[in-house]
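Certain chains of the assembly are absent from this excerpt, and the rest are unmoved.
We call the chains A, B and C, going by the order they appear; numbering starts again at 1 in every chain.
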Amino acid sequence: MIIARVVGSAVSTIKVDRLRGAKLLVLRQATPGDEVFGDHFVAVDAVGAGEGELVLVARGSAGRHTPLTEGQPVDAVIMAILDSLEIEGSISFRKS
Amino acid sequence: MIIARVVGSAVSTIKVDRLRGAKLLVLRQATPGDEVFGDHFVAVDAVGAGEGELVLVARGSAGRHTPLTEGQPVDAVIMAILDSLEIEGSISFRKS
Amino acid sequence: MIIARVVGSAVSTIKVDRLRGAKLLVLRQATPGDEVFGDHFVAVDAVGAGEGELVLVARGSAGRHTPLTEGQPVDAVIMAILDSLEIEGSISFRKS
């Protein structure tokens, strides 16, 4: 999984039917210290994540292994909201 | 999913039979501000996208989870046409 | 799918049994203007492609969704030979 921060959202009226109701969030990969980097990408939210939150994103077929996304044409899902990260004995991130 | 813009199309007479009728579009990845970058690639269109439109592309096995592409040897599908994108509280893209 | 040009072929006597008879071609990714770039890679040919042809390659599990490659340990298949590509209203490639 990658560490990523929710930075926005996407709106789409014309989409594959199976996606009705899916919440599409825009993210960027993040360091364990919550610094974003890399290209923006879109994932389906399976956990009620909000903008600014640091989350874990599972990509590939993993994206369809949640009750919300089963059978959907999605390749990325937010499957956890991070409370904290510990790197080499120090807390690098704690949710405020 | 990646944000991408449709920039062209591909024509192929000799292809795997299961692909008969598939619309093959050429795309490039795009920023939330609709600036394209990176290599051209090809995806099957599952939503009636047109040239110039900003879309979402699902890659990998997700590409086969639409009624149109089930069982096809495809690894990328356009599964949503974007109306708008909002990044950090501002609209970065709105379909014209 | 990626746009690629067939640049050679691979011969292997010792291989997983399920691959008997598979035609293994060497390719490089190509621009819509048929300029190759990037690393050489190998794909199974499902459409009778020949050296020098511009083709589409599906990667990942898509590689096993042709009658020829079902159940094989392959992660890339040539599933279409390109006749032409049109980018932003101009023909960038036409098969000669």
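We adopt the following convention: a contact is a pair of C-beta atoms (placed from the backbone, for glycine too) under 8 Å apart; a residue touches a chain by one contact, two chains touch by 3 or more.
These numbers come from a predicted model, not from an experiment.
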- [ ] With 3 copies present in place, identify the total for the complete complex.
- [x] 5
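One rule holds in what follows: only the chains that are shown with their structure count from here on.
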TODO: Since chain A and chain B are copies that touch, just let me know if over half of their interface numbering is common to both, same, or not, different.
DONE: different
Task: Between chain C and chain A, distance of the C-alpha-averaged centres to the nearest whole Å - done: 33
Task: Centroid spacing, where centroids are CA-atom means, of chain A and chain B in whole angstrom - done: 20
Open item on the list: Please output the residue numbers of chain B that touch at least 2 other chains, ranges allowed.
Closed with: 60-61, 63-64
Task: chain A residues within the chain B interface of the complex - done: 7-19, 24, 26, 39-43, 51, 60-61, 63-64, 71-76
Task: Contact set on chain C toward chain B in their complex - done: 1-3, 29, 31-32, 46-48, 56, 58-67, 69, 77, 79-89, 92
